[in-house]
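Inspection log for the structure reproduced underneath, given as C-alpha cells.
For this view, one protein chain was removed and the others were kept in their places.
Chain naming follows the written order as A, B and C, and within any one chain the residues start at number 1.
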C-alpha cells in the first residue's frame, strides 16, 4: 500500500536516509506541519519521536500501570514522581537508564547517568538525599570476562566519581551477572530527593515569561545521543558514535545548590532539567505541558565551542544544564544567584501564545514546529509472540534432577557465585553516608534507611529485578521484581508507598521483544494492584540487543517505603546468641529458575517460583508489625540461593552463628537452596517468642521456629544428615570473588 | 561564640559538620570561600568534600580561595582550626600543616569504618577522650595516604603532633590507605590546627552507627567555654 | 639498549575537560593571562629495545594500549637513549 501514498520528494528521501526516520512517520510529520520540514525540523522530530523521549512503543502499555495512591502527590508525567511522607515532607524519586552510553564509555556513561537523574529530582524542587543503582553485566569468566571486568570497573568508578563528588550518598543497589548482558550491560541510576510539600515544582511556564538557561556551556557533546540510545548497538554505530559526554560533578554541585536556593527563595515558577536531547526536549516539553508556545533565540545560548550550528546546538547533550522560568520581577535575583556560583544564567527564550516551538538564529527563524506535533509522537502496538526457546526452557521437567550426594560443598559454592557473593568491593567505593542520614548502610540490611532530619521518620529504599525469573517468565518475573523490592523495604520496617520502574528490554519491533515488554508491564500492573503499590515514575530502555544476545526483560523496580518511627527498624545480621530464629513461610523452595540450578548445573530452566500476591502482602505486613511492636530487630528475606544462603547472610555482619533444624522429608537441595517468595527470617528472644508467633497465627501465615542463634558455626540438621559450616570460612569465600574484580 | 564552617565550591560535608556542631550546642555560620574576614569567629572548620572537584589534587585549588589567608591569620593567632578529610588536604596544600595526602595505595575512593587511636588527649579537640582511646570512625576518601619526608616525620613524632593513628584491634581496622606511620590525623606545633581524614561529624548519633566522633565536638566546646 | 620514554595522554579536542576548566578558572582568578587550559596524564618509563626505531615502536604501542580511544589521544613526547651504567 506504500506506493498509493503521496510520493516523497527526492530531497526528503536523502534526509530520511540520513535521519533514519521511516517514510510513514515522515508523512505524518508533513501532515501535522502542513508542509515539508527542513533538515533541522526533521531532526527535532527524530529526537522527540525517538523511543527514549516519546515512549512510542511503550506508552500504550504503560497505561496499564496503577498510578493512584493515598500518598501520591505527583504521578508519572513530570521529571519525577512525588509521594507524601508526612509532617510536611515529601520525597521525589525516579530511575533512569544510561545503558548505551555506559557500553560505549563506562566511566563517563555511568557518571552522566547519575548526574542526569539527579537533575530530574532537582527539577521537582527536591534536594537529592540518596542514590541507588541497578547494574547488569555479562560473563566474568573466560575471554568475554575481560570486557565485563573492564565494564564493571568503569561503571562502578563512574558512579562513585559523580555521586561522591556531588555529595549524595549511594545507599543501595544491585549487581547481577548473566551471559545475555554480554553485549548490552545495563546501568540504571535512581535518585531520591526530599522536599517540603509546599515547594513542589513542575515544568511549567506562563505566557510572556522569559525562559532562562543555567549551568554549563553548550558544546558538541553526545550529539544525537537520545536517538543513539534508541538504536541497537551494532557495528555501524561506530561511525555514528557521538562525542562522549563528560560529566562534571563539580559544576553539577554548584548547579544543584543554585537551583535549590532559587526554589527555596521562590525565585522561579517553573524548573526543568536538560536531559537527553537537551534544549530540544526540555524546552518543547515545557511549552507543551504549559499549553503554550516558545520562541528560542540560539544566539543567546552560552557556547563552549566556536562555530556551532543550530542543529548542533539543538541536539547537544552537554551535561549540567537547567531551565528556569523566573517569577515576575525575580529575574535579576536569579541571575545574581548563579553569578555567585560562577555559572551562566541567561534568558534564551520567551513563552508565546501561539502553540509552536520557534527557533531563531542570526535574527532568522530556522525552525518552527507545532509543540503538540513534537510532543505526541505516534504510538505503536505491535504483534507479539513468545520465543519458542524460552518456552522450551521453561517447560523443562526438573523433577528428574539428581540429588547431590554431598550437600555441604554447595553452600560455599553458591556464596562464591558472582550473583550471591559480597557486594562490599562495589559499595565501599561509594560514599554511603554524606548527609548523615543513612541509618542503614549497604550490606547491613535488605534496604537502605534514610532518616529525615527534624522528624522522627525515615524512608527505606531498594531496587530489584531478577533477570532469570524474567527471562523464563516475563510476566511472573516482573511480579517478583515488585514483590521482592517491596519485601526488602518491609523487612527493614518500611511500608511501601510507591515505586519507580526502569524497564529494560530488547527490540520491540520483533514479536519476541514486544511480547517481553508487554508481558513485563502487565505483570507489573497486576502485582502493583494486588500489593496496592502505585508507580509514580520510571523509564523505558528498549533495543537492548546486539548481534548475538538479547537481554532478558529487566524491570528494575525501585520501591520507597516509610518508617513512621525511625526507632522501629530492623537489620539483617544476627546480633547476639540465644535468640530464636523464625521463618515466615515454609522451608521448601522451588528449583525452577533458581541460582542453585545455574551454579551447580549451568542450567537455566523451569518455571520461576509461584507467587501468591495475597500471601506476599500479608507476609510483608506481618514483618512490619513484628518490627513495629519491638518483637524483632533482625529480619531478612529468603531470596536467591534459598534458605541456606539467607541464613548464612545473617551470620556474616556480626559473625554470630546459628543452629537450625528442618524436619521436612522433601528433597534436601530444594529445602536448602530452593527459591520461593513470601519467606522472611527473623529473630526474637525467649520473652517475646509467644507474642510473635501469636501475631503470625492471627494473620493466618505459616511459620516455623527453625532454631537459635549462637556459636561460630552455621549448623543445619536435616532428617538424614547434619551440615556444619564455619561462619568465618563461609564469609571468606563469600567476600573473595568481587574483590578480585575490584581490587 | 560562633564557629565558621568554610564552604568551598565543591565542599559537601559543610552541612553535616554544621549539624554536628549545632547538636553539641556550638553556634555556627556557613561561610562562603570568598569571604575575606573571619573576625569574631572563635574557631574555623574546613569540611570534607571535593573542593574545586578535587581537580589536579584533592584540596589543591582550595588554597587559592580568598578565605584561606584569613584562616591562616586566625591559625597564627592560636584559634582552633579543624580540617576534616578534604579540609585536612586543603590545610596541607596551604602549608598550615606539614606533609601531604596522596592517592590511597588501593587507588580508589574508600568509604568504610576504621579504628583510630587517640594519641593525645591534651588538645582542645581531644580532652574528653581517654588516653589511647580507640575510636570507631568512618573514612570516605580517595587521597588519604599521609606522606612527609623523614625529618618532618621525626619532628611530628618528637613534637607529639600525631593525634590519631589507624590501628588494628581484634582483627578489625588497620591502615586503610597506606599512610606513613598509620597517621590519620595531626596537629601543628602549636597544637591549635588539627587535620584528620576520618569523619567525626558522621559519628555523633547512635542512628549513624557510632558516637565516637562526638568527643571531638565536646572537647572543642569545653576549650572554647574556658577561653570565653 | 635502554631508553627513556615520555608519553602524553590527553583528551581529544572538543571533549569537555572539567579539570582544565576548573584550573583555568582559578588561574584567571589569580590574574594569569591564560586560556584553553587542558589537563592530561604524562607517563615516564624506561624501556628495553635493540634500536631507537624499535624503542619508538614499543613506546607508541604502549601509548596506544593505555589511551582510551573513545576520548583520548596520545603523543610520544620524548624518547632518549640511556647509557648503561656499569
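Here is the rule we use: a contact is a pair of C-beta atoms (placed from the backbone, for glycine too) under 8 Å apart; a residue touches a chain by one contact, two chains touch by 3 or more.
Fair warning: this is a prediction, and the values are worked out from it, not measured in the lab.
Trainee: Taking the complete complex into account, which shown chains does the hidden chain touch?
Mentor: B, C
Trainee: Mind listing the subunit B residues that contact the chain we can't see here?
Mentor: Spelled out for subunit B, the touching residues are 56-57, 60, 64, 92-93, 99-100, 102-107, 147-149, 178.
Trainee: Touching residues of subunit C against the unshown chain: what are they?
Mentor: Residues 8, 10, 20, 23-24, 27, 30, 32-49, 58, 61-62, 65-66, 77 of subunit C touch the chain absent from view.
Simple rule for what comes next: only the chains that are shown with their structure count from here on.
Trainee: Between subunit A and subunit C, what is the gap in Å from one C-alpha centre to the other?
Mentor: The separation of the two C-alpha centroids amounts to 39 Å.
Trainee: Among all residues of subunit C, which ones touch two or more of the remaining chains?
Mentor: 18, 22
Trainee: At least two partner chains per residue is the criterion; list those residues in subunit B.
Mentor: Subunit B, residues with two or more chain partners: 52-53, 55.
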